[in-house]
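Omission of a single protein chain aside, the complex is shown with its protein chains in their original locations.
Here is subunit A:
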Amino acid sequence: MFGLLSGYFANDIAIDLGTANTLIYMQGKGIVLDEPSVVAIQQEGGPSGKKTILAVGAEAKKMLGRTPGSITAIRPMKDGVIADFTITEQMLKQFIKKVNPSRLFSSPPRIVICVPCGSTQVERRAIKESALGAGARKVELIEEPMAAAIGADLPVEEATGSMVVDIGGGTTEVGVISLGGIVYASSVRVGGDKFDESIINYIRRNYGMLIGETTAEEIKKRIGSAFPGAEVREMEVKGRNLAEGIPRSFTISSNEILEALTEPLNQIVSAVKQALEQTPPELGADIAEKGMVLTGGGALLRDLDRLLMEETGLPVIVAEDPLTCVVRGSGKALEKLDKGGVAIFTND
C-alpha cells in the first residue's frame, strides 16, 4: 500500500540534457527516454506568423537538413549548453510530458539535471530555469564527470582516485573523483559534433565534396577510428561536388577519417594529459593502478581507448553502455537525494 502510494506520488526524474541526445531516467523505472535533442518548428503564415512545434526527438532528427522553408529543425543545445532557451524549454516540456503524463494529485517532479563542469553560472542558471519552466518542482544540478563516474560504477565515495573521461556530443569532460567529490575537472568543447565537423571539412578540402551532418555522423560511426589498426575499412559516401554542383559518390577509407579526426582527438588527449598533470600524486598513483574510464557516445569511436592508452601509458577501459552512463549516474544520485547525499550536487 505504502509502496503503491509512493510509486504514485514519486515521479522524480534525472535528465541528461546532452548536445546530441537527451536521456531521461525515472526513479523505479530506469531509462524511459532516449531521443536526439532536436526540435522541428513550423512557421505558420509568413515570417511573422505563429511558430508551432512540429516534432521533437527522433522524428525531428529525420528532418534535419531536409526541411522546406516553413519548417526548421533545430538542435537547441550547443557545446553542452543551451543555445536557444525557449526551444530547449519546449523540448524538455515535451519529453517530460512523454514520460510523466500528469495525473490527478501527482505533484510536479523533482529533476536532477547534468551540466558540463566548464559551464558558466549563466549557462547553469539557464538550464535550471528551463527545467523549472518545463514544470519541475525543484531542480538539482549535477556535474557531468560526477554523474558519469557514478554511472560507470566507479568507487566515487572511497578514498581512492578515479578518473573519468566523458566524451559527449558537445563537450569532453575530464574528472578526477575521490571521497564523493570532484578533485579536478576540466571541460573542453570538443565532442562528437566536432568530429562530424572535422569529417565534413576534410572531405570538402580533399575531395571537393560537400556532405551533410547526418552523413558525416554515419561515416564516423561506421569507419571512424582513433588509432591506426590492422584493418582498413572503406565506405561509399554521397555528397554534392562543389565544382560541378552535382551529387556524386566516392569512397573514403578509415585511415582518411583517422587523419580528419586528428585535431579534435589531440585536444581530448591534451585535456586528459593536463588533468593528469594537475592531479595530486596520491590520486595519480591510484589512477596509474586502475586507469581511466571512458564514457559518453565518443567512447564508442573505434580504438579511442587504444589512443589514450598509447598517449598516456595508462590502462583505459570503456564503461559498459557508455551512452547511458551519465543519466544512470544522475538517476543514482537522484535516489541519494532523499538520503542526504547532497555533496554530489553543485550549487548553481
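By our rule, contacts are C-beta pairs under 8 Å (C-beta built on N, C-alpha and C of every residue); 3 or more make two chains touch, one makes a residue touch a chain; residues count from 1.
Methods note: contacts and distances are computed from a predicted model.
Q: Between "Monovalent cation/H+ antiporter subunit A", "Phosphate transport system permease protein PstA", "Cytoskeleton protein RodZ" or "Nitrate reductase", choose the name on the UniProt record of the chain that's been left out.
A: Matching the unshown chain against "Monovalent cation/H+ antiporter subunit A", "Phosphate transport system permease protein PstA", "Cytoskeleton protein RodZ" or "Nitrate reductase" yields "Cytoskeleton protein RodZ".
Q: Sort through A:Pro108, A:Gly208, A:Gly284 or A:Pro315 and give me the one touching the missing partner chain.
A: A:Pro315
Q: Among A:Ile31, A:Ala136 or A:Leu154, which one is in touch with the chain left out?
A: Answer from the full complex: A:Leu154 touches the omitted chain.
Q: For subunit A, enumerate the residues touching the unshown chain of the complex.
A: Residues of subunit A in contact with the hidden chain: 9, 138, 150, 152-157, 160, 179-181, 286, 289-291, 293, 305, 309, 312-320, 336-344.
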